[in-house]
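One protein chain is absent from this view; the other protein chains keep their places.
And now, chain A:
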C-alpha cells in the first residue's frame, strides 16, 4: 500500500489493463504485389498476361521470391559452372527493378575492393538458387542509379553481413538518407526535375539549381493521356495471385 504524502488515504488507482496480443487471430496482412505482375499499358490481349502470370505463380510455388523494394539489401546465390562449389553469392543494394512478366529484372550494386560492381539478375531465371533479403527497407526514390555518382561509402555493403530481422508485419521502414555526391560531372544531370530525385543532398550553388528548373515540364502531371490508373487492375491480380499461391 502506498503511503500518501498528505497522510490521508489516496484515491484507489485501478491496476493497468493487460494488453492481450492475440497471435492466433490473423493480423491485417500487408498486401504486397510484386511490380512485375502489373501488365504494362497497351493493346495486347490480356490472355497473354494471364498465361504469363500462371507461369510466374508456378515458379513462385517451387522457389520462394521474397518481398523487397528498391533500396533493400539482398544476397543472391546463382548456379555457376565456373565457380568453386558451383554456386556464387553476391550481396548488394537493389538500385532498380525493371521489366514486366517473366523477364522481370533487378540490379544489385556493391563496391568490392574499391571497385563498383553491378549485376542485373532475372527474378524468374532458373539459375538463381536463393534470394535472401538481408535488410528490408525502402528509400525516397524508385531508382537509385545516382549511387554511381555518389561517394563510394553509400554503396559499400559487407559481404558477410547478418540479416537484419524485420519485426513489424505492417510498416516497411523508409530510409530518408540524403546522399552526398562526388564532384560534377555526373553520368546524368540528377539535379534536373525529370529524374525527380529526392535522396540527394545537392551542394550546388542556388544559380545552378534554378537553371536546372528551366527543364521542368509542369504540364506532364496533368496530362490525361499519360494517366495509367492501376488500382483496379492491382486488386484483381492480387486476388488471383493470392488464391493461386495459397493452394
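Simple rule for what comes next: a residue touches a chain if its C-beta (ideal position, glycine included) is under 8 Å from a C-beta of that chain, and two chains touch if they have at least 3 such contacts; residues count from 1.
Definition applied: contacts and distances are computed from a predicted model.
**Student:** Consult the UniProt record of the chain that does not appear here and report its protein name from "Large ribosomal subunit protein uL14m", "Radial spoke head protein 9 homolog", "Carboxypeptidase A1" or "AP-4 complex subunit epsilon".
**Tutor:** Hidden chain, UniProt protein name: "Large ribosomal subunit protein uL14m".
**Student:** Check the options A:34, A:77, A:125 or A:156 and report the residue that touches the missing chain.
**Tutor:** The missing chain is touched by A:125.
**Student:** At which residues does chain A meet the chain that is not included here?
**Tutor:** Within chain A, the residues that touch the unshown chain are 78, 80, 82-83, 88, 90, 105, 112-122, 125, 127, 148, 185, 187.
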